[in-house]
Structure formats: structure tokens, C-alpha cells
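The complex appears here without one of its protein chains, the remainder shown in place.
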Amino acid sequence: MLLLQSALVQSALVQAALGALPAARPTWNLALPGQLLGALGPDLLLAGGAVLLLLVAVARPESDRHQRAVGWASLGLVGLTIVAVVAYASRGALATEGPIAVDTFRWAVDIVVLIGTGCTIALSMESNPLDGILTAESHVLVLFSAAGMLLLAAARDLILVFLGIELMSVAVYILSGLDRRSERSAEAALKYFLLGAFSTGFLLYGIALVYGATGSTNLATIGEHVARYSLMYNPMLVAGVALLLIGFSFKVAAVPFHMWAPDVYEGAPTPITAFMAAAVKVAAFAAFLRIWLDAFPTVAYQWHNAIWLLAVLTMLVGNVVALRQRNLKRMLAYSSIAHAGYLLVTVVVANSLGASAFLFYLVAYTLATMGAFAVVIALGEPGERNQEIADYAGLWTVEPWLAAAMAVFMMALLGFPIAGGMGFFAKWYVIDAAIHAPHPQTVLAVILVLASVISCGYYLGVVLTMFMKPRPANAPAVRPVPTGTFLVIYLSAFTLLLFGVLPNGFVQLAHDSVPISMVGAPARAPVASAASR
Amino acid sequence: MIAPALQAAALAAAPHPLSGTAADWVWALPLFPLAGFLVNAALAVVAVARPGPADPSADRHSAPDATAAGEDVAGHGPGAGDADAPPPARHRFASVVSLVGPLAVGLAFALACAIFAAMARVHPTTPFVQTYFHWIPAGDLQVNAAFQLDQLSLTLVLVITGVGALIHLFSVAYMGDDPGYARYFAYLNLFVFFMLVLVLGASYPVMFVGWEGVGLCSYLLIGFWYADRANADAGKKAFIVNRIGDFGFLIAMFLLFVQLGTLDYTGVLAAAPGGLEAGGPVVTVICLFLLLGCAGKSAQIPLYVWLPDAMAGPTPVSALIHAATMVTAGVYLVVRSGLLFAMAPAASLTVAVMGAVTALFAATIGLKQWDIKKVLAYSTISQLGFMFMAVGAGAYVAGIFHLVTHAFFKALLFLGAGSVIHAMHAAYHATHSHEDAQDMRNMGGLRARMPVTWILMWIATLAIAGVPLFAGFFSKDEILGTIFDRAGGSILRDAHWLGIPGGVVLYAIYGMGLVAAFLTAVYMTRLMLYTFHGQNRTGEAARPHLHEAPWLMTGPLLVLGALSAVGGFLNTPAFLPIGPAETLARWLDPVVGPATALIAAGAPGDADPRRGLLLSLIAAAVAATGIVVAVVRLGRSAPVRAGAAPETGIESVLAHRYYVDEAYDRGIVRPLLAFSNRVLWQGVDGLIDGLVTLGARVWVWFGGIGSALQTGRVGTYAWALVVGALVVLAITIR
Amino acid sequence: MKAYVPVLLLIVFVIANAVMIIGLSHLLTRRRPTPEKQTPYESGVPPLGDARERFSIKFSMVAMLFIIFDIETVFMIPWGVAYRELSCGVPLVHGGCPTGQLSFFGLSEMLVFIGILFAGYVYVWKKGALQWD
Partner (left out) sequence: MLAESIALSALLFVIGVVGVLTRRNAIIVFMCVELMLNAVNLTFIAFGRVYGYGAQAIVIFVMTVAAAEAAVGLAIVIAIFRHRQTVDLDSINLLKG
């Protein structure tokens, strides 16, 4: 079966090389504005659809019914975008060098982000009304944010990265303050906004300095110039790299730039928290990795120690502080910080092995995080109550399937074999990439394992609470799980388990989906160089 | 030793001699218990999700081990078990579960027997590897989901499925009244599945899957009565300690892969001689990390603390998982990696020393326990120590031999104890008493009430004590004899351990082994005397309710009793003129032969047969002395004065215990006991336990610091951000 | 740097002039403050209440909307600069578009841009942000 597939792919490649199949593998000339738009197809589809849905959302007064209608329409749009992405990916589109990338890495990240977006909309559609949030625009804001993420996944230009980050972040600032009646929600929004804007300043200054040092904001050009003019010892470039690192560290919540995350995650409405923990982090990491792979591989000597330190701090602090948490949302916030640390390891490795480990990890992490938050939503009571870990005591006795699914998510985040499904392989590949890097990161791998051991303390704590503690007599009855939440929970758990037993195909996919600069960039089209004068 | 691997390569094209026989069905072995698990789990979930009218509270447990304390915690209060309480809720699907659970394992056993027949006919010299699919293709690492059938794995499969089937049968009666009946069998079947994956896996990663899986099941079963907080904590402890061990296993795997580029057994076997420097630091480190994994799984010092607590689980679980199968996985791992250990004499000596210290240490603790299951738990740790002594000294056959006989007699002892506890519990339940059904001070004189259990338990005791012709005698004798031989001449003798010559270490281990064997005889005889002999101390009211267990429980006991009696003839020493000699050794030779040959290199020819006989006589004499000393010192005394109801006053109980203890101490091993009691039992045990707890506390305390820094103020966060930014800038620009 | 000397001179002159006028009036005038004279000057109308009075949120709402829509128009400037290139299907040749290659891409792009702005405007309107009461 696999053999057949690879044979097909190979023969297609050969034919494409011979020019026999130009239609099957379109090559966008990104120097031409029209073709640039074509290469941005799925992104534009999502953004344009979101603008239209914004008008639909405001067409009727706020009501639960309207909110659901817009939610379903948004889900449809997300589905359509996924189809578009898959279509682009399966046709194996290529592009000339330019401000955006047309590569499998982008499509893979797109899919992960869109799945996270779809889950978020499905969850908030059903949980928002319980908290009295009836605004239909909330779904549209999620879509806008997702549009920013798609842009981030594609961007090969620092300005596009900046725009993508801002489009994503500004929408999420609003979303985290969505619950207008909740003081905590407003506080979360304020904190996220102020610190986010603050960090944007650093990021932007970094872009400015890199531009100043290299004369370009295009990642490939930056990489070229740095290598050609030996700019790696230019203090302005290095300072720019450091500032970019700071900006991204904030967005992915790496220690010590993480402090906003627990507060914001706790205060924001739970579906939005899931969105932040999964999709936002994924998109920011994708851009982070691409910039580091494309533009700064030759500056590795300078940034290596800093990212190494950030990774270690993030893994340790995230896990250790999570041990203390009693609120599940907050615990998951620290857990997501810890996972940012694991992902930073792949940035330190910064090669194609790291990139595919990174993608595999993203999928496992997104599914597990989304699933865990979905369980929190399914069990949460209006007003963000019933979210303490202690509230889950004896869940097994009343909702065995829900408890089992939650156990799978916890095990997956822990990286436990079999029961944790993909989680185990995700960690395995990260460790594998660390050990097999050109400069083996054995110490990082050991710390990663140690940090995982520490994380047993809180992940298993949840499992223990659910399975081994008696259900308190005054525990509220569990509401029937609504359809969307149900699907998010069980589909995530099923996928995690399935690809945990049979990771094979997925690994291949992750293996093939590396950034364009890793597989040998296509030759620069003569037209492009003429146009860029 | 490269020969088998080369042969394997040469034979890769030609079909393996086992193909076309029952061995082709090896994949079905684990599938039977897996199917059983699926059925039982489905039934359990259905029953929990929609409780029928018959079980008003899903949590109520009324199986024997659920003692008074447990029920109090469960919230039933003093009135638990009153006549007006609803009768014990039998599981809604009890009949289906009773059929499916044991049958799943029984079928696997039948298949294993068929495979055994095929293998005995062919007696292949290379392992039969069956590959199913590419499991992990990560870069250079290619791991296949594959099973490996050879003499070693088949031996283990036979033990697991055979003893497992008996224990499943026993459980049908023992757990019959528990509301979690289906859940129990689901876990138990799942355990057998993972255990089979563990021993059948053809590579370290596949073995690790089973390794983790059995850990999970063990943890679920220890905490089976999760309503009881102590049980849940015990489960947690087992889990955490085992994670430390797994960490070692994982590191060892990574190192192996980095060094050899493969993790298949056949691949490692072929690549190790060329890829690793014999006696070098790399192979030693790999072996030491593997050993860490073994110490965790097999409850050896320093990671043994979880096993005594694991007795919180149902007794058949203790018999199957915590005596016969799972805890021996460490021994299996060492034997499986025999070649690596043979290449690292220092690591091998470490294994042996660890085993010897554990054997002696646990045996002394066993002397002092009152809880019948705790005695057996420490006994298990001690016997596992014997196995590690063996495999550490390169006596791989002896280690596996003892593993097998131990599975027989320790399962018998645990099930016998279960039968006793069953009777005690029933008696106390009938009289609404809250006495501890597992405390030997409440037993005594059960011989008359439970004659079958009594006889069978004596057989097991004689076997474990090492009385000649019983199973344990041959295996223990072979361990001690081989260690003595190795001390005389082997690569271990020429190696050094912490600067001490290997020969000295091995003689010391031999001495410790003898002392431990002596103590084994003492504590087991003590257990028998207090439980079955002397006056009965159960209490006037409860005494008439003491009955022999039903046939469904005694039946498996009978089978195990027979095996404990004659199991030793699997591998009789050559100098004894009884039956065919060294059957097991010849059977296992294709697997452990190369490693044994490597480690025994330099042995002075054929040893004098008279020396072997002398060593056997010494071992027999030690066992006999132990039994005699125990009988003489304890036979006439009783832990509590006859006739005095123990429940009348805790003070009198304590006082009498004190007198008896003093006599006991003075007579036998007072200094040893004091040492064991104060330093080892309270000191070391407490220290290790404390260290684990302290480790957790320290991390949580660090977590507290992190939490405290999280002030909730934007100002603080901005400062952290800027300080972090300055640090990053400083590091980057440097 | 030389080009900026006049600017520097101008700054110096302005500051000196201001200091001179205020300083002179300070030195030369007589001060006889009365309550009437101390009141803030509001174009000859008597002041109404405190200058730091809280005012309706609507002002800031409108101000924000103004800023947003105002700043968007700034994009028309680079668009205008690049309009010629955007309206040509191929790269320009000597600053001109080869015949037959003219496209409406540049125009339609700005139309789309304005369309998005308009969508925002419709949203704001429907939301009632422009209603004063």
C-alpha cells in the first residue's frame, strides 16, 4: 500500500520534472501580484469569508439562535478552507522565492491551525450561551485570528510575520475579554493586551534592526546576505535577532516571558483559552521556526545559548509550577508553557529532523490540549466554576467515558506510551531529533526526560483524582455533553490513540513536511529578479 | 557468540524450522487476553454507566481484603455489613465475566502448550521472529512490531499463562461478590496481555510497551479499591517509583541505539561484540541503567518500597503480578540482555550485590511482620534478590529456574494466604467484628479448620525454604552452587567491584545467600506456626464461622501444590542421580549459552562433583536448621495468650507481643533483628520512602516559589519581561 | 548636517522670541489679580464647570472610529505610487507598460480594500456606534 503510494508519488515527480504535468504542479510566480494572491488562496478565502460573516453576524440582533447559525457558517468556512489547503497541498504547488512560502510545512501548519480553529468554534458555540455570551461576532473574531495564523504559517517576510502576529493577537485580545460580565475576563484581556503590545515593541524593533543590518525583510534574502557579508558578527544584526527571539518567546510563552499566560488562560473564556493554548501557540511557533531556519541558520553560534537556556527554563519552570496548581485551567496553562519548552528544543536543533519532530509534536499537542479543554468545558458550570482539579474526583464513577478520554489527554501530554497515544511518539521524536542533531543536544534531551518525570506529578494527579477518589456527595450532576463538544473530545482521543498505535503514516507525513528551505529551494525565476530591482 | 546471529542472517532467506508449525500462531497468544479485556471492559463500563437496581452504590466492595478499615473510609461507618444492609451486590454480568476472564488466559495457555510441543520437537537454535508491521520509522531508528519466540520467551509464556489461568480461576471465587468484578477481570486480562507483549517482544521498544503496560495494570489493580485513600496512595507510590526505573530503561535504550544503531534483540546480539568495548565504560553504563529499570520493576534496593504497599490490592493480584510474573520482568530483562551484562563484569557484579543485599535485607524484615501478606511481600523481594544474585553471577539458567519455581510456590503461598484471609474475613463479617483479617495474631490453629490449605501451604513453605526434593531446593541450590563456582573461576572473579576483587565479592554474596536462605526458612516456618498451629485466636464468636475455601479456590491450589512439590525436577543437578539432569539448562542453552560461556570463561575445567554435592548438603542443612530453630523457639509460644480475646484491649496485645518478641529475639537473631528493625526497616526504608517524598516536596516547594512570583500585577510581569530581555540580549551579543 | 542649520537657527530664534515676549511682559507689567481675571479664558464665554469634567464615552468611541478609518486612507499613498506597476500584467519596461498588458488589478485591489473598509463601516453602523443617543 505504502509502496504503491510512494511509487505513484515518485512517478509523478519524474513526470513533473519532465514538464509533462505542468498543470498538476503549478508554480506561482510570486513577483507578480496576481499570482501572489493565488498562492495565498486559502488565506484569502478564510479572510474574505470572515469579512462576509462579520456582516452576517451584525445583521440580526444578538440571540442564541443567530449565534449558532453564524457558528455553523464559520465551521463551514473553516471546512472549506481545509479543503482548499488540502487541494493546494495535494497538487504539490510550488512557487518562486518571494514573500510567502508555498511548501508542505505551511500546509501542515495550516491544517493543524484550522483544526484548532474548528474545535474552538464548535466549543464556544455551545459553551458561550451558558456564560451569557451571545455575540455572534466572537466566531468571526476567531476566524480573523485564524487568518492571521495562516499568514504566519506562510510568511517568508518579516513584515508579513508582523502583520500575521498582529492580526492574530489583536483578535485574541478581544476574545479573551469576551465575557463582558466577568471581571476576570476583562482583567485577562487587559493583561494580555498590555504585555502583548509591549512585546510587540520588542519584536518590531528586532525586525527594524535586522532590516537595518541586512537591508531586507525577506527571510531568504536575509539569510543570503548574512552568509555572504558575514553579518553574524554585526552587533546590530545580533541585537535584532535577540529582540526577535524575545518577541517570539513572549508569543509562545517561554520562561521568563511566560508570566502573562497563566493569568490570561485562567481568566479568558475556556474555548478561547484552548484556542490560545493550541492554535495561537502553534502558529507563533511555526513562524518562529521558519524564521530561524530560513534567515538565521548562520547566526546559530549567537542564538544557540539563549534559546538553549530558554528551553531549559521553560521546561523546568512550567512543569514545576504546574505541580502547585489546583485550578485545572491554570494547570493546563503551565502545562502549555512546559510544552513550549519541549518545542523550543526543536528550534535549538533547527534542522529538518527537528522540523518534522516539531510538526508531529504540534499535532499531538493540539489534539490533547483541545481535548483536555473540551472536557473542562463539558464539566464546567456557568461562571467558570467547577474547574478545580478536586471537582473531578470520582468522575470515573459517573462519566466513565469522559474520565477515560481525559486520562488519554493527560497521558498524551505526559508522553506516556500506548495510553497516551501520539504523545509518546511526539516526545520520542523530539528527543530523537535532539540526539541526532549535528551537534547532539544530549543535555537538553536528558532535561526533557527529567521534566517529563516531574510532569507526572500533576498529569497523573488528575488521573488519580478522577479514578481513585470518591465522588463528593455534593458534586453537581454532569450535564449531557452537547454534540460539538462531544465530537471534539472523542475524536481527539480517538485520533490520539489511533496514531499512537500506528504512527507510521503520520510520521511519514511529518517527515515530508519540512520548510521549503530545507528541501532545496527552487531556482529564482528570472522575472522575479528583474522585478525586484 | 556471533555464530547464532550469523546463522540468523544466513537463514533469513530459508524458512525458520518453526514456521509451518503451531508457532505461526504466536500472534494469537496475546490476542486472547486482549479480547478478554475488551469484553470485560465493555461489560464494566456498561454496568457503571447504567447501574442496575441490584447495585445501589457502584463503589461498595465486599471482597475479603477490603478490611474494616477500608470500609470505614468508604463511608459506611460502623454499621457496615449489618444484617439489614443489602446483600453483597453480585455483578450484573458476573456469569459472563467468570467465563470470559479465565477462558481468555486458558486458551492462551493451550496455544502456548501447542507451541511448546512444536518447539520441543524442533528445538531451534535461532529465535523465531515474526514481524507484523513497521512500527516506528524515526530517522535511523527502525522498529518493527515483531514477536520473538525462543526457548526463553516460551518458558515465560508458559509460566504467565499457566499460573495466570490458575489465578484467574481462583479469582472467580475470591472476587465473586465484588461490585467491580468485571472491571477486575478486565484489568487482569489486560495485564496478561501486556505481560505477554513484554516477554514476546522482539526488541527493546516492544518490550517497553509491555513493560509500561504491566506497570499501568499493576497500578490500576493496587488501587482497585480506590475509595480507600491508602490504596490509592499505594498505587501512586508504585507508579512513581516505577517511573524512576523506566527512566533508567529509556536511557539505556537510547544509549544502546546511539551505540549500536539497532534495538532488536537479534541486532543487538550481532552488533554488541563489535560495537561495544567489552568491560568498557559504555556497556557498563548501559547495563547500570538497565539495572535501574530492573530494580524498579522487580522491587530491588533501592526501589523496593512500593512492593509491600502494593499488597493493598486484591490477594490474587499479589499472587499473579507482585509475585509470579510482573516483578520477575527485571530478571527476564537481565537474562535477555545477558550478553551485554557478560560484557560488563562490573555491572554484573553490581547486579549480584544488589540481589544479595536485597535478599538478606528483605528476609530480616520478613521476620518481624504480622500481616500475613506483608511477610509474603518481603519474602518475594528476598526471593527476587536470589534471582538477581543468580543472573548477576552469570547463572542465567539458575535465575530463570528460580523464577519458574518461585512462580509456583509463591503463587501458592499467596493464594493460600488469600484462602485464609477469605475465611477470616467471612468469619469476622458474619460476627460483625472489625478485627484485621490479615493479622497473624488473630489466626492460629487454622489447621483443623482448613486442612487442605494447611497441607498445601506447608508444601510451598518447604519448597521456598529449600528442603530437599521440593522445587525451591533445586533452584536455590543451583544459584548458590553456581555463585560458588563463579567465585572459583570466571571473568567475574578477575573483575573488580568498587576496588574489591570479584572473587571476594562473590564469596561474600554466597555467604549472604546462605544467611538469607536460613532466614527464609525461619520466617516461613514462623508464618505457618502462627497461622495454622497452636491455639486459635480468632475469637469465640467468629471461630465457628471459619471454613475451608470452596473447591474453585482449592482446585488451583492443588495444582500449584503439585508443581511446587515436583517443579524442581525441571533441572536437577548432574551429580544427583534423580531423573534426567539439567533439562532446563539444555532447553535454554540456545538463548543463554553464549552469555554463560563468555562469563564462565576461565573456569577450571569440570568441577569436582563431590564439591557440588557438598554445597547441596550445606544448603539443605541451612534450610533444615532454619525450620528447626523456628519450631523450637516459636512452636510452643503464641503471639497472643490463648483464650484472651485480642479485641478486648490493645494494651494486652501489645504487651504479649513484646514478651514473645523478646524471647524470639534472644533466641535467634537478636542483633540482626535489632539492626533490621531499627536501621533497615525504620531507617533505610523510612529514608528511601522519605527521599521519594522529599523529592516530590522539593519540586512542589519550587513550584510554590514560581507561584509566588506570579503576583498578578502587570508591573511585575513587565519587569520579568525586561529582565529576561536583558539576559537574552547579553547572552546573544556576548 | 549642514542642511539643517537654518532649521536650527529658526528653532533658536523662536525660543528666544517666546522667552523675550513672556519675560518682558513679566518684568514690565503691574499685577493686580482679581477673581475675574484669574478665570480661564474660554473665548469670552463664562466657564462651565471644571475643565477636568468627565465626558461621555461616545466622544472617545467616535474618536477611535475616526482614527481607524483615517489611518486606513494612508494606504492609498503607497498604492498610488505603485499604481502603474500594479496595473500591468508584466514587469514595466522603461517605466511603461507594454501594450496589451494593462490590467485592472491595481484598481480592483483598491476597490477590494475599500470594500473591506466599507464592510467595517457597515458593521459599525449596524452596531449603533454612530448613533449619538
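Which chain is which? They are A, B and C, in the order written, and residues in each are numbered from 1.
The rule is short, and it goes like this: contacts are C-beta pairs under 8 Å (C-beta built on N, C-alpha and C of every residue); 3 or more make two chains touch, one makes a residue touch a chain.
Not measured: the values here are computed from a predicted model.
Although it is not drawn here, the omitted chain touches the following shown chains in the complete assembly: A, B, C.
Which of B:S95, B:T131, B:Q535 or B:T711 touches the hidden chain is settled by the complete complex: it is B:T711.
Within the full complex, the residue among A:A31, A:A136 or A:A188 touching the omitted chain is A:A188. Within the whole complex, the absent chain has one touching residue among A:R68, A:R330, A:K427 or A:K469, and that is A:R330. When the omitted chain is restored, the residue from A:I133, A:L204 or A:M276 that touches it is A:L204.
Contact between chain C and the unshown chain involves residues 1, 57, 60, 64-65, 67-68, 71-72, 74-75, 77-78. Touching the omitted chain from chain B are residues 707, 710-715, 718-719, 722. Across the interface with the omitted chain, chain A contributes residues 159, 162-163, 166, 170, 173-174, 177, 180, 183-184, 186-191, 193-194, 197-198, 200-201, 204-205, 207-209, 211-212, 215-217, 262-264, 266-267, 324-325, 330.
Definition applied: only the chains that are shown with their structure count from here on.
Averaged C-alpha coordinates give centres for chain A and chain C that are 38 Å from one another.
Inter-chain centre distance (chain B to chain C, centres taken as mean C-alpha positions): 80 Å.
Chain centres here are Cα means. That of chain A falls 44 Å from that of chain B. Multi-chain contact residues of chain A (touching two or more other chains) are absent.
For chain B in complex with chain A, the touching residues are 45, 48-49, 58-59, 74-75, 133-141, 208-209, 212-213, 216, 220, 223, 226-227, 229, 231-232, 235-236, 239-240, 243-244, 247, 250-251, 254, 258, 696, 699-700, 702-704, 706-707, 709-710, 712, 714, 716-718, 720-721, 723-725, 727-729, 731-734. On the side of chain A, the complex with chain B involves touching residues 190-191, 194-195, 198-199, 202, 235, 238-239, 241-243, 245-246, 249-250, 255-257, 259-260, 262-263, 302-303, 305-306, 309-310, 317, 320-325, 353, 396-397, 400-401, 416-419, 425, 428-429, 431-432, 435-436, 445-446, 449, 453-454, 456-457, 460, 464, 467-470, 502-504, 507-508. Taken in their complex, chain A has these residues touching chain C: 31-34, 51-52, 54-55, 58-59, 527, 530-531.
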